[in-house]
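Shown next, in structure tokens, is the structure this report addresses.
A protein chain is absent from this complex, but the other protein chains hold their places.
Lettered A and B in written order, each chain numbered from 1.
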Amino acid sequence: MVDNVRCPTCGKLNPANSTVCQYCHSQIKPASFSSQPADSESDASADPDWLSELRDDSPPAFSPLSSESSEEIPDWLSRIQNQASGDTPSQGDPVGDILGDHPVPPSAASTPPAQPSSAQPSDEMDWLSRLDDAPLSSEPTGDGQESLSGSQADTPPSQDESSGADDWMRSLTDWGMPSSSILPDAGSASSQGELPQEPAALQPNGEMDWLRSFESNQLPPEEPSTPAPFSADSLAPMGNDDLPDWLRGMQSATPAPTDEDQPAPQDIPSSAQTPDLPDWLNDFQGQTQPAADDLPDWLAPVAGADAFQTDQPNQTFLEETPPAESPAAEVSPFTDAAADLPNWLQSANVSSEPSQWASPFASDVPPPESDNPPSETQPAESAQPFVSDDLPDWMTDFDQKQAVPAGFSAPSSFAQEDQPPSNQPFDVDLPDWLSEEAEPESTAQGLTSADATQQPAQALSEENHLETAELPAWVQAMRPIEVVMPDEADASIVEAQTEKTGPLAGVRGVLPLEESAFQYNKPPIYSVKLRLSEKQRSNASLLEAVLANETTPVKLTSSQSHAPRAIQRLIVSIFLLFTLFVVLVSASSDFKISVPPQLYPPELTSFSQQVENLPANAPVLVAFDYEPGLSGEMRFASIMVLDHLMRKQSRIAIISTIPTGPALADQLIREAASLNSGYDVTANVENLGYLPGGTISLLEFANNPKQAAPQSFLNAHPWDGNALSGITTIQDFQRVIVLTDQAEVGRAWVEQVQPTLGQVPLLMVASAQASPMLQPYVQSHQVQGLISGQMGGVLYGQINARQDHNIGRVYWGAYQIGLLLVFLFVLVGSIFSGVVAILHRTQKGETHES
Amino acid sequence: MSLELSLELMSAILTILVMSYLFFGNKFFFRLASYSFVGVASGYVLVLIIFQVLWPRLVLPLLQGNLIVAVFPLLLGILLLFKLIPRLSSIGNISMAFIVGVGAAVAIGGAVFGTLLGQIGGALVAVSPHQTNANAMRVTEGFFVLLGTICTLAYFQFSASNRRNQPVRRARIVEWMGWVGQAFIGITLGAVFAGVLAASISALIERIGFVINFIVHLAGGG
Partner (left out) sequence: MRNPFATAVAIAVGLLTLLLGYLLPAAFTNIPVALEIRSLMIGWAVNLAAIAALVAILSLVSVHIRKVQAKRNADLYSLLTLLFFIITVIAGCVAYGLGIYRSEYQQVFVIGFQAPVEASLMAVLSVTLILACFRLFQRRHGMIAITFLLSTLVFLLFNSGMFSLLEPILPPGFLGDFLGLLQILPLAGGRGILLGIALGSMLAGLRVLFGADRPYTG
């Protein structure tokens, strides 16, 4: 494994001692590391005390791995180290920024980097040494920390490096405290409550505000069912005075079990490691611990393994597994594997939670075979959760299926059962802030897929079945796309994704936390006050004025005439009625203003000629389309026309589109017949009655008269009578005469019937109110004759020398007087109203001017 | 009392009741006449439709077996009766659609072939020197009528050009023609209104004369 080093850029293998890739000439190792020779001894000298102590106490399987992997510390790890050495807890700590807008103490922010490096080891190592002094000082540490310590063991023995290592260790503890305190689960919370050393040692100004908030909010008051992992003895070296208030509160709130109640080996590692772990590690602890608690019995060993990896004490697991057996073997594969990982995997590794780093890649990358000969017992013991005896049947089967290459396939397939393979790389790429988001879910689910992947990986790595660092095909298939892309593009992409700040500074391929997710800006505050320009203001005022005009009730002016309408009506009515009554009473005296004019309109003479030219016994269609209301006017002309027709012995067919028309026609026929004693009404007149449908019925009658009027007013079979004999179509009539009082009715006859008449003349007797609108049809020769109003009737009787029977002449004088009165009323009234209107406007204008 | 005298009495009473409006306004007597008139008129139309239209045009053909004439309008007529029920009135829309469809076609055909073509032809013939009995006076008369017709149509022309920074106005020539058209329209409507007044005066004279004759007839014992 250490013979070759895989280039992080191109992924090709290079000799182990090469610092520059032979293929792509990119640096394989970071400059800080490559510039200094790898020396395990110097590394050891450079290690802090607690690390050396840990190394001394660690099982033999742990140290070789650490020393072997010293040269192959991945660049992400070196960058973490560099970053940690240069960063104060308040500077460049994105996690701290992410975890809220908690203000960083200015003293911490202003602390120069050198000072902590010099001052820190004494404080930090003190409590670590105290931890080491605890009964189980060799209790395994967390994976991440173990790897880090392993790496530290391989770092060059320069003072800078050592101090830098101390610094980043301190920064890691700075991360870890808040995160661990956030852990919601009781076990971790209780363990956090026992974290004695961090606040006093690393935060001289005391805990931060957010810690205070968690002091009151996050810490569970009591968990009687959960044994407190920390004994009072374990906290004794720290001293209560060193503890911050919130820790004291937790200490007092949490019943401190006695040593008999709580085994010491569980207490010390947790108290020693938890503060050292970054927050994301503690988050992971928070995920795994309750999962283990919630797991069924058959999964307890698995959970125990998980807890074991995260150094979270699990009593059940500890009862089954000796604490000293597994940690080194558990950690070593990861440490070694991390060094041999390709760049993309390292990136994924870095971006994921440190405690989770080991599991996926330990499963992917086999541990060294020759350099790290595991002991005979360690694999079996470390893999104890997967021992077939403890496993259920299905797990046993599963274990057997993963026989060859167990180191790869077992965990991956285990993970594949939980998650689709395509999701795995993204799962491990989750940054800690995302894992915090996912924490409750993962807590509820118990084991995450990563955990599940981690456990068999660690167990199997101890079995020494892992051979080479070659990735299996399915893992390669899951690699990010940039790995399989051409080198240049890959390099550019990786360079573009290099983390610049925070603990992951220098690590490539991580999710761009700073750039995208964490660049929170306060949302712009928009003023609710509307700003208006002058133009908008003027427009608004104009609109308001318009609306005001619309909404303001308009004062209704009273009647502008000076006399009330009733009085006006009364005066006009009395005057008109009295005058006409007098004229009518004196009608016998033949009162008139003037004789009827001797000038005849051409349409009247045409009408008369059309009737006069009728042959004897000619069929004529007469339409009585006027209302009874105008019968007083219409009857004068109508009777004269009917009289003329009767004198011509015409056969008359009567039709009407008005319901009362047939009755009016019947009356007029009788009146006209009384003027023509020799005319046989019964034989020559047929009243076809009423046509429903108005205009449509006119068209029907024009097209098919028999269908339109199957029955007559008084006769069931009118078409068989003398009056309609020989009539099948409308063109069989010699004349069509329409008596109408409305221009619309006359227009309907012209439009619907006249086009079908052919050469048959259409004649009209119209009211005076309809004749002006019917004149155009006369002028266009669509109507061949027109008699208009009462005067037309009088003239028609006059032109036909029927003055003796001209009833119109009886009322002629009254008619003239009536129209003259109307003329005067209209004239005087209009002048009067015009003058009043002018005066009113003048007064209005004067009022406005004044 | 003969039927004729009874009718005259009834007509005279109704005339006086209606004329009371001139002195008392819309009061009891006038309402008495108008409400009773509505009842009689609607009842008469109902009887007329049933016995003069539906019986010979629908029922008799149905009884005679002429189904094609009667069945379809009978079904549509039944649907039309649903118009009396507000909730089911939409059922009668099909029947109304049939009437409206035929009515629209009839109106279009009549307007085009009866009025548009006829009046346009009449206007052109009037200015033609080749018309019957053509002389200078008739041709001038024709041009005058044509001008008035065009100006009247121009008055109803409401489309106008919209120029920037200028009020929306019709073209100047259209404005002028519209102004002239107003005069022609005013003249025509004045003539119509005079005809209405003349018709109403005729009706008034006829009613007064009827009452006088009735009184004379009644006084004369006759």
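Rule of thumb we're sticking to: a contact is a pair of C-beta atoms (placed from the backbone, for glycine too) under 8 Å apart; a residue touches a chain by one contact, two chains touch by 3 or more.
As the structure is a prediction and not an experimental result, all values here were calculated from the model.
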For the full complex, can you list every visible chain touched by the one that's not shown?
A, B
Which of these touches the unseen chain: A:Val622, A:Ala637, A:Leu664 or A:Leu688?
A:Leu664
Out of A:Arg565, A:His717 or A:Lys844, only one touches the absent chain, namely A:Arg565
Hey, which of B:Leu60, B:Val125 or B:Leu147 is the one touching the hidden chain?
B:Leu147
For review purposes, identify every residue of subunit A that touches the missing chain, sorted by number.
560-561, 565, 568-569, 572-573, 576, 593-599, 601, 627-632, 660, 662-664, 666-667, 691-694, 696-697, 699-700, 703-704, 707-708, 713-714, 747, 768, 772-773, 775-776, 779, 789, 791, 794, 815-816, 818-820, 822-823, 825-827, 829-830, 832-834, 836-837
Touching the missing chain, which residues of subunit B?
3, 6-7, 10-12, 14-15, 17-19, 21-22, 31-54, 57-58, 68-69, 72-73, 76-77, 80-81, 83-84, 89-90, 92-116, 119-120, 122-123, 141, 144-153, 155-156, 179, 181-201, 203-204, 206-208, 210
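The working rule: only the chains that are shown with their structure count from here on.
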Could you tell me the distance, in whole angstrom, between the mean C-alpha positions of subunit A and subunit B?
59
Residue ranges of subunit A in contact with subunit B within the complex
566, 569-570, 573, 576-577, 580-581, 584-585, 587, 629-633, 635-636, 659-660, 689-690, 692, 695-696, 699, 710-711, 713, 741, 747-748, 750-752, 754-755, 767-773, 776-777, 779-782, 788-791, 810-811, 814-815, 818-819, 822, 826
Flag every residue of subunit B that touches subunit A in the complex, lowest number first.
22-23, 25, 44-45, 48-49, 52-53, 56-57, 60, 99, 102-103, 106-107, 109-111, 113-115, 118-119, 121-123, 125-126, 145, 188, 191-192, 194-199, 201-209, 212
